[in-house]
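Please read through the structure below; I'll follow up with questions.
Complex shown without one protein chain; remaining protein chains in place.
Labels run A and B following the written order; every chain starts at residue 1.
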Amino acid sequence: MSRRRRAVAPWVPYFFIAPFLLSFALFTLYPLIQSVILTTRQSFGPGYDHYVGLANFSNILSDAKFWVALKNTLTFAIISVGIQMPLSLGLALLMNQPWLRGRSLFRLAIFSPALVGSVFVGIMSAIVFQKRTGMLNQVLHSLFNFDPDFPWLSTHLMPAMIIASLWMWTGFNMIYFLAALQNVDRELVEAASIDGAGPVQRFLHITLPTIRPVAGFVTLICMIASLQIFELPYLMLARLNSGPEDRGLTVVMYLYQTGFNIGDLGYASAIGWILAILLISLSILYRRLSRGEAV
Amino acid sequence: MKPRSKSLTLNLAKALNYALLLLACLVTLTPFYWLLVAAFKKSEDFFAHTFLPKGDGFLGVAWYKLTLDNFSRIFTELDFANNILNSVFLASSTAVISTITAAMGGYALAKYEFRGRDFIMGIVLAALIIPAPLLLAPGYQLLYHLHLLDSYGGLLLPAVAPAFGVFLFRQAMLNSVPQSLLDSARIDGCGELHCFWVIVLPLVRPMVGAYLLITFLGSWNNFIQPQIILQDADKFPLSVALASLQTAYRAEYGMITAGTLVSIAPLAALFLLLQKEFISGLTSGAVKG
Partner (left out) sequence: MASVTLQNLVKNYGDAKRPLLAVKGINLEIRDREFMVFVGPSGCGKSTTLRMIAGLEDISSGHVLIEGRKMNDVLPKDRDIAMVFQNYALYPHMSVYDNMAFALKLRHFPAADIRQRVLSTAATLGIEEEQLKRLPRTLSGGQRQRVALGRAIVRSPKVFLFDEPLSNLDAKARVSMRAEIAKLHDRLQATMIYVTHDQVEAMTMGERICVMNEGEIVQVDEPMAIYNHPVNMFVAGFIGSPPMNFIHGHIATVEGRARFVEDNEDMDALRFDIGERLSLRTEAWRDRPVVLGIRPEDIYDHRRCTASQPSSGQYARVEISEPMGSETYLYLNTGAHPLVARMASNDRYQTNEQVHLRMDLAKAHFFDPESGLAI
């Protein structure tokens, strides 16, 4: 039996998927395999390239600087996301009042920082957070008599990063929560209030369960983004170093420094893999927890 | 409860709601206002006044102390016009390349049956969870071998058909491209490629718009890749140029803020024009994993 032609020539689907396959093979799969190979090498460019086995990993595990970077990154991610989530949910609740006027203007304003890339936020923050002369301390001082010499950019870099990240991301998360809240069944809420549920009970028993899948998902993507934080501390510190006692050192910043300042791509790849394992296990954990919930 | 006191509490609650939202707006907008003002201040006034310099002009502001010097300096002493062009070029070509190729891939996965489709879909889903920093070092090596370092090719080629774009377009096309329209087009005599341009892309136009915007934004705000890949200052986009300005001219706050303003103003303009697409795009764009 001869091979019959279809309504669509058989090469057509492959033509459409080809850009993805080629790009994936060359710029994702190949580097991914290379990154595994690189972890076993100490490589300062083509001139100096040695096989070191698992030494990169064992070196990292005994590298105090890496642990500082990891601790900073985790601290930043957990605190920042921990504040962002309730804050953005709260804002979304305020925005979801049916009688609210000017909702789109509020949304526009609160969302707008999401447009500004963290590189620009970092550059702005390097000035805004300066002690004595910075905008933040001046405003806080005039409002609350706050210490104008509070050293945001040195010893207290972590809270400064967290504040900057809140500014960047809270409005963005709020959009998600607002969309989720608008899916809450109004009839269900009305039925509950007829059954005598107060606002708090309605929130706990109707609103919260409905938005839970979205909340879980937003938490995940925020955690993933926060654990890869780089530009913010890098530019807040004006690319000089990682701050006093490495207080601004994050995992990706350390990866960048070892790979592109020092030039050891092998060590950088090993750091990359540790980060990747962290992020992938987070995704897997999320899938486990959210099994059966659709987003 | 008496009806009167009930309406009073209700009004109080409403007032509090508005007050809290206004506070949130104030907090988000203050840094923008500060930036706007700072970019027009002379260096001697930069830190002397938190916002506008006080004086006896209109509204108690010393308007004469404001200046355009910062802007003229970044365009004359530095080559910011060139950086703007670079950013516009990089962001628009990334957006166009990425959108067309991602839409093609999404179309194949959503609307054709072919051998290996499920496997490729598996690749797309797996690729979604590979974190970008992991590929920085080997990607750099690869570009070195391909002689693509210090070239826009090294930034544009990896932007072809990213997995999450393919995934987004697949979802969009599953939902909004009915099979009967494709059938109808085939009977009408439309070839497959023609059909993609004339029928399929218009059908997912909201997604195309949103995705164009998020890839444009992503490229505009991208720092780490161009920072690593580009060496020649003539090729720098705004993000890298501004970062080097920050190190080279540490105390030139006026120039730095003017540069930042110039860098984010085009985005703000785009945003005001295309608010809806932006919000739907940014929220869908984050639908990773």
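Note that a residue touches a chain if its C-beta (ideal position, glycine included) is under 8 Å from a C-beta of that chain, and two chains touch if they have at least 3 such contacts.
Source: prediction; values computed, not measured.
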Omitted-chain contact residue, chosen from B:N11, B:T76, B:S184 or B:T247: B:S184
Among B:L29, B:A62 or B:I199, the residue in touch with the chain that has been omitted: B:I199
Touching residues (missing chain, whole complex) on subunit B: 178, 180-181, 183-190, 194, 199, 202-203, 205
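We take it that only the chains that are shown with their structure count from here on.
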Of all residues in subunit A, those that touch subunit B in their complex: 7-10, 12-17, 19-24, 26-28, 30-32, 34-35, 38, 91, 94-95, 97, 99-100, 104, 106-120, 123-124, 126-128, 133, 135, 138-139, 142, 167, 171-172, 175-176, 179, 220-221, 224, 228, 230-231, 235, 238-240, 252, 255-256, 259-260, 265-266, 268-269, 272-273, 275-276, 279-280, 283, 286, 295
Residues of subunit B defined as touching subunit A within the complex: 14, 17, 20-21, 24-25, 27-32, 34-35, 38, 47, 50-51, 101-102, 104-105, 107-109, 112-114, 117, 120, 123-124, 127, 129-142, 157-158, 160-163, 166, 186, 192-193, 196, 217, 220-224, 228, 239, 242-243, 246-247, 250, 253, 256-257, 260, 263-264, 267-268, 271, 275, 278-279, 282-283, 286-289
